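Right, I'll just put the structure down here and ask away after.
All protein chains of the complex are present and in place, except for one that has been dropped.
So that you can tell them apart, the chains are marked A and B in the order they are listed, and the count of residues begins at 1 in each.
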Amino acid sequence: MKKDARLKKRFNIRGIKDFLLSGSLGVTLISVFLGFMVGAIVLLIAGFNPVEGYFAILKGIFSKPKYMSYVVIYSTPLIITGLSVAFAMRTGLFNIGAEGQYIVGAMVAAMAGYYFHLPMVLHIIVCIFLAALAAAAWGGLAGFIKAKFGVHEVISTIMLNWTALYLSNWAVTLKSFGKQGTGKSFAIQETARIDLFGQWKITEAGIDFIRSHKVLGDILKSPVNLGILAAFLLAFLMWYTLNKTTLGYQLRAVGYNPNAAEYGGINVNRSIVTSMCIAGGLAGTAGALQIMGVSHRIAKLATMEGYGFDGIAVSLIGNNTGIGSVLAGFLFGSLKYGGSKIQDAIDAPTEVINIMVGTIILFVAMPKLIKLIFSFKKGK
Amino acid sequence: MDALALSRHPLWGWGYSDPTTLFGGVKCLETIDFFHKAVEMTDMVKKFGDFTANDKINLIVHKGEVHALLGENGAGKTTLMNVLYGLYKPTSGSVKINGNLLNIKDPNVAIKNGIGMVHQHFMLVEPFTVTQNIILGNETTKSMGIIDLKKAEKQVAELSKRYGLTVDPNALVQDLSVGSQQRVEILKALYRGAQILILDEPTAVLTPQEIQELAQIIQNLTREGKSIIIITHKLKEIKQMADFCTIIRRGKHIDTVEVAKVTEEDLASKMVGRDVIFKVAKEKQLRGDKALEIKNLVVQDARGLPVVNNLSLELHKGEILGIAGIDGNGQKELIEAVTGLRKVKSGTVSVQGKNITNLSPGKIINKHKISHIPEDRQKRGLIFEFDIAENLILETYFKPAFSKWFTLIKERIYSNAKDLIHKFDIRPEESEIPAKALSGGNQQKMIIAREVSNEPEILIAAQPTRGLDVGAIEYVHEALINQRNQGKAVLLVSFELDEVINVSDRIAVIFEGKIVGIVDAQDADEKQIGLMMAGGTE
Partner (left out) sequence: MMEALIKDIGFIIGTTLMYSTPLIFTSLGGVITERSGVVNIGLEGMMCFGAFAGAAGAYFSQDPWIGFACAAIAGGLLALLHAIACVSFAAEQIVSGIAINFMGTGAALFISRMLFDGATQTLTIPNKMPLPLNFLFGEGKMFASSGFMDLVFNRFATVYIAFLMVFLIWFILYKTKIGMRVRAVGENPEAANTLGISVVKIRYGAVIMSGVFAGLGGAAMSIAVVSRFSNTLISGHGFIALAAMIFGKWKPQGALVACLLFGGAKGVEIFLGAKGVPVPGDILAILPYVLTIVVLVGVVGKTTPPGAIGKIFDKGESA
C-alpha cells in the first residue's frame, strides 16, 4: 500500500493523469475527429465514398502483420523528429530546423557507417553518437545565432535546412562516398545496421522461415528494425529530463517566461543553445536510425523529404509532450502508410492525408473555436 | 444633481492664482452649465464572465465640468469609461449623451458623438509622426485615398496653437517625452471634435511641472465648454483639478461629492471603505555598515543613451533607502544594472567591498545575496504556468535543498512551499495551483516569500505595491520594514512620493539618471523633494 503510493509519487502518475484530463487533450481529440470529417468531406466532394476510403486506409494498416510492421517503421522517424520539435517548443523555441538536422544526422551516420570498420555493437553506437553530435551542432548553431545575435530561429533554421540539403547532396557526389552516376551513396557496413535479421533473411534458412511462418514471416518481409525501441526510450528520456531534472526545470522556465528565468539567475542564452542542441541531436538520431535500419544509404534529394516538417505536425498534435509525440507519431505514420493504399483501393489521391493533417493542426491551433463548439453543444 | 440646489453655491475664483504651488489651488464651478448633462450613465452593469466589474453605476457629468472618477486599482473605473467609449459592450444600463439615448457599440459611435479618450497606456503608433497619429482613422485625403500630409500638418498646427498644446507635428512619436505624447493624445481627441474628454490616470507619468501644465490645459478646455472625466486614485489631483468626484469601490457606486466640500481623508476612506492611516509605524534604528556601494555608474538604454548617468549611491545595513523620482529617470535601468540584468557601461557596483559589476544575475543572487522584488511581477517575477511551489524555487532549484544528482526532489519542493504559504499567508493555500490563478496581492506575497526566504543581505524592491489594494500595500510595507529591522539593507524604488516618504529612512531623489539630493525621511519636505524630482535646484 505504502509502496504503491511511493511508486505513484516517484513516477508522477499525477502528471500523466493530469495530461489525460487536461483541456488540451480534449481539444486534440476533437481536432483529430474534425480532421477526419474534413477528409471525408473532401473525398465526398471529389466523388469518392469516404467510408470506402477510410476502410481502405484501415485495411492498409491492419489487414496484414507486414502492414502493421510498416506502420511502425514509418512512424519511428516521425516520433523522434516530433520529440525534437516538442523539446525545443517546451523551451519556447520553434525548431523548424528538424528537417535539416535530420539530414545532417542521416549524412553523418551514412558516412560513419560506410567509412568506419568496427565491431557490431560499437559501430552502431559510434554512428548514432556521431550523427547526434553533428546534428546537435547544427541545431545548436541556430540556437547560438539566436542567443548571440537575436536572429529568430524560424528564419535561421529554414536557411540551415537548405544548407543541409545541398551539403548532403554534395556529399553524395564525392568519389569516395557516392556511387558515381546513381545519385546514391555506398551502403553502410553490415556492422552498423540495426535491422533485425537483415543478413539471415536472405539466407536459405531465412527465406524458408519467412515462407513457412505466416505471421512472423510476413512481418520479416518489412525492414523490421530496432528504431522504434530507441524512439520509446527517447520519449521517456525527454519526459524525464523535462519534468524531473534541474535542467528540465531551467529549460521550461525559459520557455514559459525568459524574462523571469533571467531574473531568477538562469542563463537564458545558454538554455537556448542547450535546448537547440538537444533538439538537433534528437532529429539527427532520427536520421541516423532511418539510415541504419531502413535505407542504409543516402541519396541525392531534389527536395526535402519532409521528416522534419512532419515532426512539427507530430509535435503540435501531440501537445509538445513525449507521450503525445509517440501517439501522434503513430497516428501520422499510420495515415501516411495506410493513406498510400487509398490510391490503389479506390483510386483516390493519397494527398487527402496531407489535407487531413493540415486540418487537424489548424484546429489544434484554435482551441478557442473548439471551446466555442463545445459550449454550443452544451446548449449554452 | 439638482441644478437649482447647486446654483446656491458661492462661486470661487480659479485656483491658479499661484501657479508654482504644487498641490494648492481651489476649483470653482463657474464654467459648468448645470442645465446641460453631457454624460448621463444610468445603472451601468458590465460583467466579464462571472466577474462583475461594474455593478449599477450612475454617473452624471455636465457641460464644462471636470469630474473625477476615484477608486482603487481594479475598482472598475476604467471599465466604466471603456464602456462609455464603446470599447466594451455594457451588460445592461443606459447611456445618454447630451440628453440623447445612445447605443455606443464601438469607438466610432463614441467619436461621432464627441467623446474622446486618453488611455493610461497611450494609444500611439510609435514609429508614426505626430500628424499621422492624430489623423489616423480620420485621414485628410486627396483623391483615391492618398493622404494629404501637408494639409493635415497645417490642421494639427492650428489645433495645437488654439488649445496651447505645443507639439511638433513632424516629430516621430517615439522621440517625444511622455508629457508631449499625452498632448498628442489630447490633440487626437480634439481633432475628432471631442466635447467630452476622458483622461485615464493622466498624471501617473508626469513631472510636477507637467501636471501643472495639464491642469492649465484642462482649464482651457472647460472654458470652451468641454467636459472632462479624470480617472485617478490620487487625491491631491482631484482636489486640484476636479469639480465633482464619483467614488467607485469594487464595481459599486459609493458616492458623488462636490470636491471643494470634502477632505482628502474623506475621499480616501470612501475609496477604501475604512479609515486609512497615512503613516507607517516603524521604530527608529541605527544605521549599520555599508552594504552596497554604487560609484559613477553609467548604464545605457536600448538606443545607447546613458539613462543612468554617473550615479553614485551608498546603501547601509539596517536602513530603507527610498529612491524618489518620476518614472523614466533611470530607476529601472539602475536596478537592472545592480542585479545583473543589464550591462553596466562604466562605473562600479560593490557589495561589502567586493566588486559585482556585470556579474551574472545568478551570481549576484546566490553569492552576493541580493534579492530583488521586480517592478513588473508578470514579466519578471513569476512564471505564470508554474505552480506556487515551482515558482518558489526559481532561484534555488539547483541547490542541495531541492535537488540531488540533477534531479529535483519533489517532496522537499512541496514541503518548502507549504511552509512558505503558511508563513507568508499566501492564498489559496495550495502549492499546486499555477501562479496565474492568484490575485495580484498574493502573487506579490509569493514573490516576497521567495526573495525573503532566500535570506538576502540586500533587498531591492521596485514598485512593490503597484496595483495592489490597501491591505496588500500594508503587508508589503511591513515586510520591508521587517527586513530592515533584522539589519538587512533595503533599497526601495517607488514613483509614489508618499510611499517613499512614509517607508524610507533616507530618501535619494533621482533625476535624469543622477542622484540630485539625499534627505533624511524625518525632515523630508514634500514640496522640496517634488522640486528636485523635476530637476529644480534647491
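Throughout what follows, a residue touches a chain if its C-beta (ideal position, glycine included) is under 8 Å from a C-beta of that chain, and two chains touch if they have at least 3 such contacts.
Quick caveat, the model's predicted, so the values are computed rather than measured.
Screening A:34, A:86, A:111 or A:160 against the full complex identifies A:160 as the residue touching the chain left out. Only one residue in the set A:133, A:323 or A:369 touches the chain that does not appear here, and it is A:369.
Touching the chain that is not shown, out of B:117, B:438, B:490 or B:534: B:117 (per the contact rule at the top).
Within the full complex, the residue among A:191, A:243, A:269 or A:354 touching the omitted chain is A:354.
With the whole complex as reference, residues 48-49, 85, 87-89, 106-108, 111, 117, 119, 122-128, 132, 136-139, 141, 144-147, 188 of chain B touch the missing chain. Touching the omitted chain from chain A are residues 42, 46, 94, 145, 149-152, 154-156, 158-163, 166-167, 169-170, 173, 302-304, 309, 312-313, 316, 343, 347, 349, 351-355, 357-362, 364-366, 368-369, 372.
Heads up, the rule we're going with is that only the chains that are shown with their structure count from here on.
Contact residues of chain A toward chain B in the complex are 9, 12, 244-247, 249-250, 252-253, 256-257, 259-267. Of all the residues in chain B, the ones that touch chain A in their complex are 339, 341, 360-366, 372, 374, 379-386, 390, 393-395, 397-398, 403, 406-408, 410-411.
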